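Every protein chain of the complex appears in place save one, which is left out.
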Amino acid sequence: MFKMAKKDIPNMLTLLGESMDVYAPVKKGKLTNFEDFTEGAELDIDTLKTVKSPKDFFLPQVENLFSATSQGKEINIEAKALRDKPFVIFGVRSCDVRAMEILDSVYLSEPVDKFYEARRENGIILSLACNEPGQTCFCTTFNIDPAHPNADGAMWVINDNIYIEARTEKGENLVKLISKFLQEGSKNEIVQSQTAIREKLNKLPYSDLSLDGLEGNQLLDLFDTPQWEELHKTCLACGICTFICPTCQCYDIKDYDTGGEVVRYRCWDSCMYSDFTLMAHGNIRNSQKERFRQRFMHKLVYHPDNNKGEISCVGCGRCVNKCPSSLNIVKVIKSLAVKCNV
Amino acid sequence: MQKIGVFVCHCGTNIAGTVNIDEVVENAKHEPGVKYVAEYPYMCSEAGQSMVQKAIDEHDLSGIVISACSPRMHETTFRRAAARTKLNPFMLEMANIREQCSWVHKDKEEATNKAHALTRAAIAKVHHNTPLFPGESPVTKRALVIGGGIAGVSCALDIAEAGFVVDIVESTPSIGGKMAQLDKTFPTLDCSACILTPKMVDAQFHENINIHTYSEIESVEGFVGDFTITIRKKARSVDMKKCTGCGACYDKCPIKKIPGEFDEGLGMRTAIYTPFAQAIPNVPVIDREHCLKFKTGKCGLCETVCAPDAIDFEQEDELITEKYGAVIIATGITPISLDKFGEYAYTSPDVITSLEFERMTNAAGPTKGELIRISDKKKPKSITFIQCVGSRDVAVRSKTYCSKICCMYTAKHAMLVKDKYPDIEVNVFYIDVRTPGKNFDEFYRRAVEEYGVNYIKGQVGKVVDNGDSLWIQAVDMLDNKQIKTKTDLIVLATAIEPVKSVRNIAGMLSASIDTNNFMTEAHPKLKPVESPTAGVFLAGACQGPKDIPETVAGAGATAAKVIGLLAKDKLITNPCIADLDPYYCNGCSACEKVCPYGAISYEDTEINDHGKKAIRRIAVINKALCQGCGACVVTCPSGAMDLLGFSNRQITAEVDAICR
Amino acid sequence: MPLNPNSSFTPLIVAFCCNWCSYAGADLAGTSRLNYPAQIKIIKVPCSCRIDPMFVLRAFQKGADGVILCGCHPGDCHYSTGNYYARRRITLFFSMLEYLGIEKERTHLEWVSAAEGNKFASTMRKFTEQIHALGKNERLEDIR
Amino acid sequence: MIQKQMQERAKQMLSLGEVTCVLGWKKGDFSTNPQPAVFESEKDLEDLVYDKYCAANLSKYLVELTKKEGKVLVFLKPCDTYSFNQLLKENLIKKERSYIIGIGCEGNMQVDDDMQEIGLLEKCQTCTKTAHMVFDELIGEELTVRQGDDPFEGVLNLEQMSSDERYGFWREELSKCIRCNACRNVCPACNCRKCVFDNNKYDTAQKVNASSFEEQMFHIIRAYHVAGRCTDCGECSRVCPQLIDLHLLNRKFIKDINEFYGEFQAGADTDTPSPLTDFNIDTDPEPGSVHKRG
Partner (left out) sequence: MHIQNDYADQIRLISGSQDLKCMKCGRCSASCPQYEEMDVRPHQFVSYLQRGDIDALMDCESIWKCLSCFACVERCPRDVKPARLIEAARLLRIRRQSDDEFITPEQVPALLELDPDIPQQLLASVFRKYVK
C-alpha cells in the first residue's frame, strides 16, 4: 500500500504517458468521460460515473478488422495490427471493473477474440473506490464492493491523499514506474473510509434490490411472462442503454468502400435496433417487445445460464439515469422477481 | 456481379485527338466487373453497333458502358442496338467523353484522366442498373368527341373510318354546330347545308359512331388510354327509340313564340321542337322551361297527337359511364355578347350580327332567305357592314385578338347581297382587310371589283336608330372625311370567343386553357392538335379562331393523332419513373404534395412485413402519369421512394467513382 | 489557366446537371469548344429536384473539394416545378453547411439553360478558381 | 390539484368505455423520473403522476398506439400538441382514435446524474408554446406565460462567429455523439418506418460514426429531413446522453425558413403546406443571395 499527494496526480499521469497511453476521466464542458490524458486536460476523479463506461478501450465502438485492396484482378487482404502498446486506464469504478470481467468471459473464452485479447494484455486498470455512491447505484446487488475495488491496482481518495494498492504483476510494475511520487501507506488508513462507504451504500434507494426469483432454471417462465408487454410499452428503441452499458458487448460487422480499399470493420450494435440480427430472410425479432425482452433476458438469464450464474449487470445505474422513457433494468428486475416469487 | 463490357469510341479524331484511347481502355480493364473492353473509330456506325451486339452475345455481358459522345446524341441508338441482343436496353450507360471531355479540354493528360473517371463512373453506375421494362397501360379503343360541330363530326368520322368506336357528346339537341346555321361558305360560295348535312347523316348512320345530343360531360377520371367518363344525357321528354320524327307534336304545340336559338332569336320556335329541319337526330326536345305541361300541368297536346307514343313527361336525366382511350375537345366558338356595345345600337332590330345575317339570308331561315329589315319587313336600300366589332380591342368588353373569319364572311355577305339585289348599296367599314388563304384575297377583290361593294377604310363611331332608318357617323380615313349618313340595315362582324362551358370541360380533363379561354396546344408548332395532357386532343375553333377549311383540315390531323394512339394495344411508358418500396413507406404524404403530375395517391394496402401482415396507408404510383422527375424521391426521408434509372444507389456509385 | 501554377493542388469537383437544361448546356459548351477545367466531372440527373443533399455530402465525404449544382432556370423546368423545390431545398441546405463552418464557396447552385453553353463554361471556370483558392477540402472529408 | 383531476377524468372515461387506454406518466423509482406509460385500468391510474418532471412528449407514442383498435386518452402539454398536429398532418396518428386532454405546464426540470433537479430544461427556458393547438378538453388553469429566452439566441451567436469558430464548435459538439439514436427515436418528426441511416437498401446505413464525417452526415441529414416539420419540441436535446445541443441544428432551419419563406410554425395547424413541399415562384430567394446576406 502506497500513498501520494492528490495534487501530484497530473504529474504522475504525465510521467506514465512517457511509456504508455494514459486514459483518465476528463471533464469537457458538462461531460466527464474517459479520454486520452494529455496536457491541459481537466482531470475529474470526483464525478462518480462517466457517461460512457471505459469498455471502449477494450471493445472500441468502431474497430477496423482488415482492409482489402485490389490490383487488377488481384485482391490483397491485410489484417489490421493488434494493439501492442501498453496503456493505463486511471480511475475506473468497481462496477466498471466487474464489467470488464464479464466482457472477458465473452471475449476471452474460446474462440478468443484476438483484438480484445491484445488490448486486454496491454491494458492496465487502476480502479478507484467510490467515496460517494450515487442514488442510482445498485452494485451491491451483484456483490460488488465499491469500497474495495478490484483491478490491477486499486485506489482510494482520502482527503488530500490518494492510496494505491497494486494487486497484480502489471499493477506492481506500474507502481514502480511512478515510485518517485509514492510513499508507504498503511491499509489501516483506508479502513475508516471503507466503512463510511459501506454505510452510505446501505442507505441508497436501491440497496434492497433483490434478485430473488431470478435464480434457477426458469428460462421459459420468464420468456413467456406477460410482464414484457407492460414493461416494453414506452421503449423508443434507441440504443442509449446499450451504448452506455458497461457490459453490453454485441457488435455488427460491416464493409466500407473507401475508394482505394474496402475496409471491414466491426462496430457496437444494439439489440434494441430493428436491424439487430437482421438476416437474409428477415428478422427473428420483429417487435420491439421481443427486442426489449432479448436485452434483459440476455443480461438476467441467458448470460448467467452460460457463465456459472453470473448476471451481466453490474448495477452502475447509468441506464436508470439516461433512458429517455425512464425504463431500466431495475424496473425489469423488480417486475420479474415479483412475478416469479408469487 | 455484373459482367460489364466497355466500348470506347474514337469518334474519328474528335475524341482520340485529345484523349489517349489506349489508356482509357487499359484503365477500364482494371475496373471491377469489367469483362470486356473494346475501342472503335466510330462506335455509332453500323459496324460499331454490330461489334457491341456481338460482344454482348459472345461474352455474355450483363451491362455495357459506351464511352463516346453525349447520351443526348446516341443513347437511343445504342439502346436500340442492345435491344437487338438479349440484353435489356436499360443495362447501358454512356460516358460522355466527347462534349464534356475531349471537346472542352486541351491537355491530353487531363482529358485522358477525365475520360477515365467518367468511364469509371458509368461502370460504377451500371453495377447498380437493373433491367427496366417500359410500363404498359391499356388502351381502350374508343374515343370521345366533345362537341358535334363540323370539327367534332369530321374528326369522329375520320376516327370511325379507321375502325374505332367514337362517341360524340353535343350539348344542343342536334349535331351540326355553327356551320349548320350558315347559308353559304367562302370562298366557293357553296351551300353550307349541302356540304354539312351529308356528313351529319354519315355520322348518324356510321356503325362506329354513337351520338349523344342534348348531353354534357358529368365527370372524368383516369388518364391517357384509360379515361372513364360519365355523360349526362339530359331528359329530352321524348323517347328517342319510339319517335319517328313526324313533326306532329311541334305542329300542335300551342306555345309558338319562343325565340329560336338556331335562328339566333330572329325566328320563333315551339316548346317542343327540333332546332332545324335537318337536325340529327330528328327527335324533338321539350323545352321544359316554356312547356305548358311542365309549367301548369295542363296541355299535353303533343302527347295526344304522338302516334308512336314517344312523349314521356316523366323522363329523367340519364348517366352513361364509358371508358375511352382518347378525348377530343371540339367545343367551338360563339359570338361575343354585344350588351356593352351601346354605340352600335344593337338594341335596334335592324342592327344585327353576322350570324343573324346568315340566318336571314338562309333559305331555311326565318325570312325564307328574303333580305328584309326586321322592323318594317321592307327590303333595305342600303346595308352597312362594320368589321372588327369587339375584336382587336383592348377594352374589357372586347377581345384583343383578331377573330380571323370576319373579313372573309363579310366579303361573302356583301357579295351575296349584291348578287341577289344589285340595287342595294353596300358599304363595309374596315380597319384592315385580312384575307390570306387560297383564293381568299381574290374573293375579297371580287366583291369590290365585280360586285361594287364599297369598302371604306375607317370605323363607325356611332349608330342612332331613328325609327325609320339608322343614322351613322363614321370616318373615311383615306378621304379624311367624316361620314354622316343613313342606312337601312347594319351588320356587325362580331368577335368570336370559345363557348363558356369549355372552362369546365378543360378543368375536368386537366387540359390547359389560355387567358382567352382558348385551349392551349402541347406545342404550338410540333404538337398543334394535342393538349399538354396526354390523351386529350383538340379540334376546331376551341384552339383559336378558325374557318371551315382550316377546321376540317385540323380535325383530320387530330383524327390521325387519335388513331395513332388508339391503334396501339398498349401504351409504352417511360420506365425511368418513381419506384416505391412499400415496406419502407410510412404514409406521410410528402411525396404526394410535390408531384407535379398527380401521379401519387395513397391507398390502404396489405404489407407483408417479414411474415407479419398489416394494412398500411402507403403511396401508390400511377406509372402512366409519372414522368420521372424525382421530386418525390428527395422528399421521402426514409428512402422508400426511389427513381428507376437514377436510383440513390446509382448516383452515389457515380459520386464514389468520380471521387476515387 | 488562371490557376496558381505554383500549387500542386488539383481540385476535384463534382457537378450535378439536370438532363434537360444544364446537361444540354454542358453539351453545347462542348459543341462550341468552350474550354473549362477538366477537374469538373458531371453527373446527370433528370431534374435539379432529384439532387439529394445526401449526394452533396457523399461527394465531400469521398474527397470532392467542391460541388456545383445546375438546373433549368426558374420557370423553365421540364417538369414545371422541379427547380422550385430544388431551390428551397438547396438554399436551406447550403445555409446549413455554412452554419456548420463549411466554407460557403465550396458549394454553388447555378441555373444554366440548354442555350447557355457559354455561361456553363464560364461558371465552371469561375467555380474551379474559387475552389482552387480555397484549397483542399478538409472539413468534410472522410478520414477513414 | 391537477394530477388528481387528471386521474379522476381518466378513470371516468375508462369506466364509461369512452377510451380503451390512457397515455400519461407513471410514478418512477425516483420522484424526478416519472415514466411515460399506458394505463389500462382504473387501478393502474393510481400511479399516474403529473409534475414538473413529466417532460417526455407523449405524442410520438400515439403513432403506435393509434394503430390499434380503440381510443387512447392522451395528456398533452401545450408544446406536445404541436407534435400531435404535425403527426396528424403526416397521417401517422388517427385523430378519431385519440382523445386529447390539454394540461397546463409550468416548465420541466432537468435532472443530473444523481437524479437531482438542476433547473429548467433548455426547451422550457426558451418556450414560446403556451397554448394548446389541438385538444378535446382542457384540465387545469390557464398558464402563466413564461418570459422565455429567445429561442434563436444560440443560433444567432453561432452565426456571428467566424466560419472557423463555427467549424470548431460543431466538430467538438458532434464528435461527442455515440450514435445511440436517442435523438432520432424520441423525435416525433423522425417517424420513418426505417430511417435512411438504418436502410440497408442504400449505402447510407451507418450503425455508428465510423468517422468524424459520419457524425456530421447523420446530424446534418437528420436536421434536414425534419426541416419544415420539426416543431422545436426540444426532445432531442433533452435525451442526448452526451449533452449535445442538437436543437441548434433544428432551430437554424426554423430560423432560415422564417426568414426566407415567411414565418412558419410546424404543428400550429394541419393544413399549411410544409415549406419544403411548397414554393413561391416570385419571392423564394436564390441560394447565392442568401449567402450574401450572411
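Chains: A, B, C and D, in written order; residue numbering restarts at 1 for each.
Please note the rule applied: a residue touches a chain if its C-beta (ideal position, glycine included) is under 8 Å from a C-beta of that chain, and two chains touch if they have at least 3 such contacts.
Worth saying up front: this structure is predicted, and the values here are computed from it rather than measured.
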item: Displayed chains contacting the withheld chain; value: B
item: Residue, one of B:I280, B:A474 or B:L580, that touches the chain absent here; value: B:A474
item: Hidden-chain contact residue, picked from the options B:G33, B:G461 or B:P582; value: B:G461
item: Omitted-chain contact residue, chosen from B:V145, B:C243, B:V327 or B:C388; value: B:C388
item: For chain B, residues in touch with the removed chain; value: 343, 388, 392-395, 398, 431-432, 457-462, 473-477, 480, 482-483
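Rule of thumb we're sticking to: only the chains that are shown with their structure count from here on.
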item: Distance from the mean Cα position of chain D to that of chain B, given in whole angstrom; value: 51
item: Whole-Å gap between the CA centroids of chain B and chain C; value: 40
item: Residues within chain C bordering two or more other chains; value: 54, 62-63, 81, 85, 89, 142, 144
item: In chain D, residues with contacts to at least two other chains; value: 194, 196, 204, 210, 276-278
item: Touching residues (chain side chain B, partner chain A) in the complex; value: 30, 32, 609-612, 656, 659-660
item: Footprint of chain D on chain A - complex, ascending; value: 28-31, 47-49, 51-52, 61-62, 134-136, 205-206, 233-234, 236-240, 242-244, 252, 254, 256, 265, 267-270, 273-275, 278, 320-322, 324-327, 330-331
item: Chain B residues within the chain D interface of the complex; value: 581, 583-590, 593-594, 602, 617, 635, 637-640, 648-649, 652
